[in-house]
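Every protein chain of the complex appears in place save one, which is left out.
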Amino acid sequence: MSAAPPRLRTGRDPEMREYRLGSAVLTTYRGWCKGCDLCINSCPASILALADDDRIEVTDVSRCIFCGICVVRCPDFVFSMRRDRSAR
Amino acid sequence: MQQLMMGNEACALGAAAAGCNFFAGYPISPSSEIMEWMSRLLPVRGGVFVQMEDEIASIGAVIGASWTGAKAMTATSGPGFTLMQENIGYASMTETPCVIIDAQRVGPSTGMPTMPAQGDVIQARYGSHGDRAAIVLTASTVLDTYTMTVEAFNLSERYRQPVVLLLDAMLCHMRENVTVPDLEVIDRARPASLDGFEPFAGEEFLAFGDGARLIVTGLTHDEAGYQRASNGDTGERMMRRVLHRLERDAEVITHTRQESLEDATLVLIAYGITARAARSAVHKLRAEGVSAGLLELLTLWPFPERLIASVAQRAQTLLVPELNLGQVELLVRAAAGGTPVVALGRMDGSLLKPEEIVAKAHEALTNAEATI
Partner (left out) sequence: MKSGPDLRQYLRQESMPNVWCPGCGHGSVMAALTRAFDNLQLDLDQTVVVGGIGCASRMPFFLNTNGMHTTHGRALAFATGVKLASPDLNVITVMGDGDALSIGGNHLIHACRRNIDLTALILNNGIYGMTGGQLAPTTPQGFRSTTSSLGSIEVPFDAVDLALAAGATYVARTTTFDFEEIPALIETAIKHPGFALVEILSQCPTYFGRLNRLGDGRALLDYERDSTAPQEEITREQLVGRFSVGVFREEIRPEYTRRYAALLERARRDGNA
């Protein structure tokens, strides 16, 4: 894949955060969150909330069931999930 | 080898000679034969011909094709040219090489579709909104129509800009004997390497799929193509650098024919079909002992102000015959620095005759003597 221009053009720092539960990893780019609360409404475990800067925060990853609804519902690519095989 | 050729045919053959391999157009008198010719010329050469649903779609398809590397052209007349203006501005903003033929007819509006006029000169430069670069050529013989179509492609490829060639209903439909010349054909420059290549920095061109993922937008954008719609100086910087290139290379872009200007006190400044009558008028005036000269413009934009100013300094009077009510006369007046400029305009669909130009010349000279 050819290199896209590296410089930050018009965007904002993604402020990446990682939340781990065993080998499951939930990553958020909270810098891209606009506080629309589509994910908050959809999360079956109700562990998503807006921090005081109106951007998403995972309040308790231990109750996360990694169902991926937040990934599906977010219009701004804030969430992603993967397995980190190396983690024990 | 001489061939009897119609103007529109010469235009199509010129396009093919220039390497045109994409034509999108829409029927409109008096340009339709160009499209008819392209519909036959392109397929046998492996090129793409398509008749689109309207003129706006035609210029849109031309621009899209150009970004795959195609040498693309459309042809229209006044009403269609007016419809195309927004996308022509887009082609200028996105530095997209392409050629637009405008076979002028009498306007305004539907006007006289089969009668010649030269009323689109100002529109060819300022028809699209905002300040943009523009290259506009014209022709006064069927051979010119061939050579200036090739030149239109060469300039559009070299400067990555839309180039307009103004013809007219007479030139499009008349026939002349033409010996087709062998002309140099220029292709757009390609980047030597992709590292650090920015599609809107220089004039090098990269097509979609050629190794970098391009963004092409009509929004104000920076050298990499990223939109900068609220960044004033980016917009100005990007457009001024194109204007600068045309300014820098004015000599290369400006094509004229000059006749007995050295000692001319009366200079006829003419272009397009009217230049033919103007040339005869100069010969008649010379025969009557009047030191007349002809400056024929084949490049209308960028307008050759410096050349006009230098001619104006040496001349007593400038006479501008044209098939409109003073569009180039307006420009000549601005550049003439005080030398009297006399207009001879017509918009009734008939051609200006040499005798009419000679009569106007005499009238202008007697007025000039009266004021000394």
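Going by the order they are written in, the chains are A and B; count residues from 1 in each one.
Here is the rule we go by: a residue touches a chain if its C-beta (ideal position, glycine included) is under 8 Å from a C-beta of that chain, and two chains touch if they have at least 3 such contacts.
Computed from a predicted structure; not experimentally measured.
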Which of the chains on display does the removed chain touch in the whole complex?
A, B
In the whole complex, not just what's shown, which of B:Ala61, B:Ala75, B:Ala124 or B:Ala275 touches the removed chain?
B:Ala61
Cross-chain touch to the chain not pictured, restricted to B:Ala17, B:Leu41 or B:Ala361, is B:Leu41
Could you pull out which residues of chain A are in touch with the chain that's been left out?
1-2, 4-12, 14, 24, 27, 29, 31-38, 41, 66-69, 71-77, 80-83
Since one chain isn't shown, list which residues of chain B touch it in the complete complex.
21-22, 24, 40-41, 43-46, 48, 50, 52-54, 56-58, 60-70, 72, 86-87, 90, 207-209, 211, 213-219, 226-227
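Please note the rule applied: only the chains that are shown with their structure count from here on.
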Please work out the Cα centroid separation of chain A and chain B, and write it as a whole number of Å.
56
